[in-house]
Structure formats: structure tokens, C-alpha cells
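Note that one protein chain is taken out, while the other chains of the complex remain in position.
And then subunit A:
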Amino acid sequence: MEAVIALSIGVLFASGVWLILRPRTFQVIIGLLLISYAVNLFIFIMGRLSVNQPPLALQAGTDTNLFADPVTQALVLTAIVIGFATTALYLVLLLTSRGLSGTDHVDGREPSA
């Protein structure tokens, strides 16, 4: 399971990096989204991989090894919300830029061929 998770995070991140280096704003925003997915997954598995374990102990004295780490789950929720909001903001920005400059190139003008 570790290998699968690690590979998928790596592939997501690499695709994201490739995309944000592209010249079109749409590619850049998709790249940013992929990177944020990779990062969210990464935070999540930092609480160690576990299957079928609840994050909360309802009775005192329960063996803590039977529970998933709740902190990373809380962190990843916050990170998702913030990442979502800032990416939405970038979306507005790229539409503004498209409207003002008439091109979707990140420099706001087409490169002279």
C-alpha cells in the first residue's frame, strides 16, 4: 500500500509541476490543482497509513494504537479549504487577465513568433 500511495502522490506532483511550467493559464491552474491534491494526500498519510481505524476514542484507556491519527485529518481539512479558496481566486484572476489582454498566455501577451 505504501508504494501505491507514494507513486500516486509522486505522479500527481510531477504532472502538476510540468503543467505549471506551461505557458497557458488554464494549464497552470490545473497544475496548481494537481499539486494541491498531491500535498493534501501527503499530509493525510503523514498520520501513518491505516485501514478501518476510527480517529476518535470514546472510552478512556483504549489502546491508542487502534486509532488513526486525528490531527492530520484535521490539518488536511483546513488545507483543502484554504487551497480551494486561493485556487478559486486565481481562477478569477486568469479570467480578468483574459478579459483585459485578450490572450490566455501567462505573460498577458502572445510571444512574438
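Here is the rule we go by: contacts are C-beta pairs under 8 Å (C-beta built on N, C-alpha and C of every residue); 3 or more make two chains touch, one makes a residue touch a chain; residues count from 1.
The working rule: contacts and distances are computed from a predicted model.
Participant: UniProt name of the unshown chain, from "Dipeptide transport system permease protein DppB", "Phosphate-selective porin O/P", "ABC transporter ATP-binding protein" or "Multisubunit potassium/proton antiporter PhaD subunit"?
Facilitator: Its UniProt record gives the name "Multisubunit potassium/proton antiporter PhaD subunit".
Participant: Which residue from A:Ser15, A:Ser50 or A:Thr87 sits in contact with the chain not drawn here?
Facilitator: Within the whole complex, the residue contacting the unshown chain is A:Thr87.
Participant: Since one chain has been left out of the picture, which residues of subunit A touch it in the full complex?
Facilitator: 20, 25, 28, 32, 35-36, 39, 42-43, 46-47, 71-72, 75, 78-79, 82-83, 85-87, 89-90, 93-94, 96-97, 100-101, 106-108
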